Structure formats: C-alpha cells, structure tokens
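Note that one protein chain is taken out, while the other chains of the complex remain in position.
Let's look at subunit A:
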C-alpha cells in the first residue's frame, strides 16, 4: 500500500533541488517582483488620477484615509517590487514569511487604490463583510482540523453545513428560539459526522468517497424535506428567528475594530474563541497530544495504549458539532430562511482554508479571513461596477489552494496518517 501525501510522493518525488541559488526564497522573490511590476505598470497605467477614500465607517461619511488613486497604486506597486528585490538578494531568509506577507499586502493595497480611485471604500463595512463571509469557513475549517489531525479526512464539511443550516431553520422555527436552532444545527452536523465516522472508521470505506457521497446525501435529503415541508408551508417550518447582535459597551467604541469585533453575534465570538482554544488544546493537553499521535502514527499511539479508533470517533463527532454550528450561520445569521443547496460550495472553500492553513487552527483562521476578504472584495467590486469580473476574484481561494499544495509557496503537509483507516493487526 503506497502512501501518497502532499508532502512527498516517494515514487515521483522531485529530486531535492541541488542548485542552491534558486532556493525557495529567490523563487518567491521572482514572483513578488513580477506581481509588483504588474501592479506598478499595468494597474498604475489603468488607475484614474482621482482620490481614493477609505472611510473609517460603514458608509461614505466620517473620517477617511485618502490618497490619489494613481499615486497610491504606483507607490504600493513599487513597494511590492522592493520587497521582491530584497527577497531576490537572498539576504533576508529569516524574514521570509514576513516579507512574503508584506509583498502580498502591498500588492492588494495597490490593487485597491486602482479600484477605489474616484470612489470610496468603507473599511468597517469591508472588514465586517469579510468576517461574515469568513465565519462559516472558520468553523468548517476547524471541524476539518479536528478530524484530520486525528487522521480522518473530512470532505463532508459541505454536507455538515447543509444539515446544520437545515436543522437550524426547522427547529429554530418550530421552537421559535434561535438557541434551539443553533443546538439542532450542531446536531445536524453531528448526524453527518456520525455517518462519516462509522463508514470511515468502522467500515474502512475510502474517506474521500464517503465525504463526497455524504455531501450528496445531505444535499438530497435537505432538498427533499425542503420541498416536502418548507416550501408548501414556509410560515410553519422555515422562518427561524435571526441571531441577535450584541454590543460590548466600551470595546465597541474602538474605531474600525470595535464595531466589527464587539458589536456582533455569538457565532463570531464562538468561532474566534475556538481557534485559540483548539490551538492550545492540540499543543498542550493530553487529548491534543493523543490526537496528533493518532494522526501521525496510529500504530505507535496504539502501542502505548491510546485507543486509536475511539479517539478518531470523538474528534470526528466534535468536528461535526463545530461544522454544524457553521451551518447555522447560513440560516440564523445570513439569510433567515433555508433554501435548497444554499451553502453553494462554502464547505469546499472551508476545506481549501483548512489545507491552505496547513491543518492548523490559526492557519485556518488566517486562510478563512483571506478567503472571506476575497469574497467581500468580489462583492464590493461588482457593486462598484469594476471592470474586474467578480468571478475571477471568487476563484482566488481555489487557485491559492492549488498553488499552496503544489508547493509553489512553501510545502503544505497533511498529517501523516490522514485518510488512512487504522486496522489493528
């Protein structure tokens, strides 16, 4: 049985580059320089010489950071080039990640200056929207972290979202309680997770196959019940209350960040708290050590007395609860009613965030926020009438993930036993 992972494919491994000159940093440097030149000359030439206003509120009013669009575009473009050149010299290896982030940030800012020239972009609204788009992605990716760090591939995040969204709408309406809705959303995620766990761990079915089929199953069953119950009688079955927004006095007054982080709903806080909690638990608790052991080397874990299958069951089910809560976002926070296939591939973006974030909670958070920002930006640009088609911005998460797994921007490595059922010998 050959093990194939993203990290190394023994039989097709690229020979470790013997040429030390074109190391990873220089290759990245080339990339950053190229996009910097693109920003400087192409974006710069296209940008209008009008003021770009980034307002610090949710609309056009109030204080704003203003800059001439063309100047800003070229300035940030040149900054990107500079970062790229520094990386090319190969003298700043220890600052590699920081430089990479800086380069990409400057590129994004250059792009924004081009697009916003002559218009305004409300920062609070942008951040708020990014976080809102990112919310289900964070929870979905965390569900993936829980399962995959213990060695169970979870492609069924989409299905867990759908069941969660459906459960939240149905029970939330019947009980006229948003909290009952949230709980049943988690139960909905749990149902799919339980099916995944039993089929993958007990019956050793290929986990990717199970995931894909469970997605389809969830799509079918929620669509079926939607058409049979909710469509004919929406008032009775499909009008869940929306999740209230709470304001923390004091903190909510902080400019920009305040209204985004401290005047929001419980689900956002839940997601943002779960990230450090899971990070800490994975690193420092007995459960975390065992999870990582089972995900990397189940035989060794079994030898020292860890119940491999039991732990995997627990983790997959926990993941189901978290992903189900992510599903609640769609009905209790976003739209306020269930609709057929309403998650529309968000589960797969969450999967992308998980992989892009290298199977770590904070990585997943960062990736989810990045993807959320891309989505919000796509929305903003389509409303603002930008010539850049929003479909291409929406492709960003997927392309970024392909680039990441192909090792163009550092290698991502899955837990060694991810997706390999454990059979006690």
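FYI, a residue touches a chain if its C-beta (ideal position, glycine included) is under 8 Å from a C-beta of that chain, and two chains touch if they have at least 3 such contacts; residues count from 1.
In this text, contacts and distances are computed from a predicted model.
Given the choices "Cell shape-determining protein MreC", "ABC transporter permease", "2Fe-2S iron-sulfur cluster binding domain-containing protein" or "Putative peptide zinc metalloprotease protein YydH", state the protein name listed in UniProt for the chain not shown.
The missing chain's protein name, per its UniProt entry, is "ABC transporter permease".
Out of A:92, A:219 or A:289, which residue would touch the omitted chain in the full complex?
The one listed residue touching the chain not shown is A:219.
Of the residues A:185, A:200, A:243 or A:260, I need the one that contacts the missing chain.
Considering the complete complex, A:200 is the one touching the chain left out.
For a quick check of understanding: of A:210, A:243 or A:365, which residue touches the chain that isn't displayed?
A:210
Write down which of A:108, A:229, A:281 or A:337 is the residue touching the left-out chain.
Within the whole complex, the residue contacting the unshown chain is A:229.
Which residues does subunit A use to touch the chain missing from this display?
So the residues of subunit A touching the missing chain come out as 1-14, 153, 155, 195, 199-200, 203-210, 212-214, 216-217, 219-221, 223-229, 340, 345, 348, 351-352, 355, 389, 391-392, 394-395, 398-399, 401-402, 405-407, 414, 417-421, 423.
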